[in-house]
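Got a structure for you, questions after.
What you see is the complex with one protein chain gone and the rest in place.
We just call them A, B and C in the order they show up, numbering each chain from 1.
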Amino acid sequence: MDLGIKGRWAILAGSSRGLGRACAESIAREGVNVVINGRTQTDIDVAVKELISRYGIEAIGVMGDSATASVQDELMVACPQPDIVLLNGQGPSPKNFLDIEIEDWNNAIVQALTGPLGLVQRVVPGMKERQFGRIVAVSSAMVKSPNSLMSLSHGTRLGLTGVLKGLSKDLAKFNITVNQLLPERFDTARQEQMAHVAMKFLGITYEEARAQQIASIKAGRLGRPDEFGDAFAFLCAAQAGYISGQNLQLDGGSYEGVF
Amino acid sequence: MDLGIKGRWAILAGSSRGLGRACAESIAREGVNVVINGRTQTDIDVAVKELISRYGIEAIGVMGDSATASVQDELMVACPQPDIVLLNGQGPSPKNFLDIEIEDWNNAIVQALTGPLGLVQRVVPGMKERQFGRIVAVSSAMVKSPNSLMSLSHGTRLGLTGVLKGLSKDLAKFNITVNQLLPERFDTARQEQMAHVAMKFLGITYEEARAQQIASIKAGRLGRPDEFGDAFAFLCAAQAGYISGQNLQLDGGSYEGVF
Amino acid sequence: MDLGIKGRWAILAGSSRGLGRACAESIAREGVNVVINGRTQTDIDVAVKELISRYGIEAIGVMGDSATASVQDELMVACPQPDIVLLNGQGPSPKNFLDIEIEDWNNAIVQALTGPLGLVQRVVPGMKERQFGRIVAVSSAMVKSPNSLMSLSHGTRLGLTGVLKGLSKDLAKFNITVNQLLPERFDTARQEQMAHVAMKFLGITYEEARAQQIASIKAGRLGRPDEFGDAFAFLCAAQAGYISGQNLQLDGGSYEGVF
Partner (left out) sequence: MDLGIKGRWAILAGSSRGLGRACAESIAREGVNVVINGRTQTDIDVAVKELISRYGIEAIGVMGDSATASVQDELMVACPQPDIVLLNGQGPSPKNFLDIEIEDWNNAIVQALTGPLGLVQRVVPGMKERQFGRIVAVSSAMVKSPNSLMSLSHGTRLGLTGVLKGLSKDLAKFNITVNQLLPERFDTARQEQMAHVAMKFLGITYEEARAQQIASIKAGRLGRPDEFGDAFAFLCAAQAGYISGQNLQLDGGSYEGVF
């Protein structure tokens, strides 16, 4: 399937590892030039080098926290006319609701709500002028089924979900789509980290923690990052321009609700 | 209908006027003692006096912004063992998404997300011990159908919605329920204010703005505050203990979605 | 709380036992005259007698399957000008999806979709004329989180949910509300029956089946029919006229989804 986006440019926040990196891979394969971002220069360098070599596209690295104004400015300098934007950042750590302090909230809010929206504010005016835009946020399955231990996550990500949905209504007429991907348990470093959290919270072994992760997924397996990347690529396609305001769950069929 | 809550105590944030005041009225009528809160001492004094005189209950006034730690501490001093808590605060003003600044977010977040959660953190431990609690937040219809002009509202209130939902799952076994009321267009000062915003944004007259408000409601009228107050009172009833995690829309049947 | 419906008339389908009977009790207590319906004459006679004696209201019994045109005609003869209508019928039995036959569907559809809608068609024109109506359907928690074993239930009840939601939009301006109650695990004969189904399907004892029912509810208990009845009564209240198109879950806080 030809996605019709060869030669376009993408700013990909949080794309040097994990699901973000998989997203970079899938659209680079389709001929999209990319700005790779992350917090570790060596990860970025590896990603940039591999993507250029594999797909013959242009790739630029920008190191730093994409939730900050200064890094967002650098991203825009690296790519002043982005056609595609991936919003992706570090997820907050689990914490008992009663133990959450205001500093926890403030950090989580910057990472998952106001930071990403700052980037959206930067890219939207140009996308409107150029009449093309694909904005996709990596959210979490928990925005649809919250668990209090992850309050810092869904308490911020649901806010983002709402703001993006409202925006999507305004932007549709400019051929700008705004969608979210809701992953649940992909085989990345994040699940390794969550397994260690579970070991500590529940007093179980690593193997038990991993088995619990798999047992919680109706498909009986974790997702593969390349599956995630290809779903992202599809939402970026020229022919996905009629799909907007969607929250696509990638969860192995696990969500209980009908909608 | 006897709601079975005579003699209980309620902390009612933002209850000196409008919908919050209507909530106070409805539960005071059922014999609940109340802490009235607001930003204007005279409003509080009037409310306290009227409620005592009408219903023979106890009522205490606490002035100040209920989203702040100091006022929350005062509320807990006034009522150390609340059975019922109303979360209600000032809604953020409309603003074009591209014009929203970080200060706007920070204010809105304190008012509608972290502030209310601070109060929840204060009341939950005691409610668990006493095996009774009714926590109700005044949210907005926009958490289910966002409009970008109100991003500061649904961007924070949806976060609160998610955190409260997650919490509701943990608290059900303690006979603590956590629910939200989602009003759309009640006949209060808020709609007066929104009418003036509409006059400015749309260049229309006051009468046109009010007519537009009514036209947007399928029931063909605005809601009455006492209708809101009685819905709140019902969710606080002893016999409403099996209802939790709900987002009850009071919108004259206007919401388009099936769920 | 005065519900403002004293002297009104209600047609209550499936009200001689269980949740329907509890609904009858709650509104009769508020002074509403009722038509009691069920499939067993003695149950009806007991209900009618008790309601009259306890509450001094008028009560009329109509025996037969309320999903049939003839019984619906009798209900309208008994009460030509109903203000309140309860839609309630027998729930279909569990069945493995692959074993469902067309006859199973046809029965379930009449019971849970086309039958109830026939009654709605009969009552709506008069309610529009009289500018008052409260239509409430007893649905199931499964309409929001389907389980394939209950396909006959949610496959029909979700259809009803949609039709009633569409209707609610048209009827709001006539002061007619249309809502659903979504129970999960109330302490009625239905749960006894489901326990016996579970014993057979899962090879467990009665005590284990009942313990599983309780364990599935976050509140740690089954609901009480009187809690259900009072929620119904509240939705029938005069002051609930601004609440329409809602699906209120009575499930002890068990539903996982945020909406």
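Basically, contacts are C-beta pairs under 8 Å (C-beta built on N, C-alpha and C of every residue); 3 or more make two chains touch, one makes a residue touch a chain.
These numbers come from a predicted model, not from an experiment.
> For the chain that does not appear here, which of the shown chains does it touch in the whole complex?
Spelled out, the missing chain touches these shown chains: A, B, C.
> Out of C:133, C:155, C:183 or C:252, which is the one that touches the chain we can't see?
Considering the complete complex, C:155 is the one touching the chain left out.
> Check the options A:38, A:118 or A:252 and report the residue that touches the missing chain.
Result: among the candidates, A:252 touches the missing chain.
> Of B:143, B:176 or B:195, which residue touches the hidden chain?
B:143
> Tell me, which residues in chain B touch the chain that this view leaves out?
Contacting residues on chain B, toward the hidden partner: 143-146, 154, 158, 255-259.
> Mind pulling the chain A residues that touch the left-out chain?
Given the touch definition above, chain A has residues 1, 3, 26, 29-30, 144, 161-162, 165, 168-169, 171-173, 175, 177-178, 217-220, 223-224, 226-227, 230-231, 233-234, 237, 239-256, 258-259 touching the missing chain.
> In the full complex, which residues of chain C touch the absent chain?
So the residues of chain C touching the unseen chain are 97-98, 100, 102, 105, 109, 113-114, 117-118, 121, 124-125, 142-143, 146-151, 154-163, 165-167, 169-170, 258-259.
Everything below uses one rule, namely that only the chains that are shown with their structure count from here on.
> What chains do chain A and chain B have as common neighbours?
C
> Same or different interface residues for chain A and chain C, judged by whether over half of the residue numbers are used by both?
same
> Starting from the mean Cα coordinates of chain A and chain B, work out the distance between those two points in Å.
One centre to the other, that is 33 Å.
> For chain A versus chain C, what separation do you get between their C-alpha means, in angstrom?
The mean C-alpha positions of chain A and chain C differ by 43 Å.
> Would you pick out the residues of chain A that each touch at least 2 other chains?
In chain A, the residues touching two or more other chains are 143, 146, 154, 158, 258.
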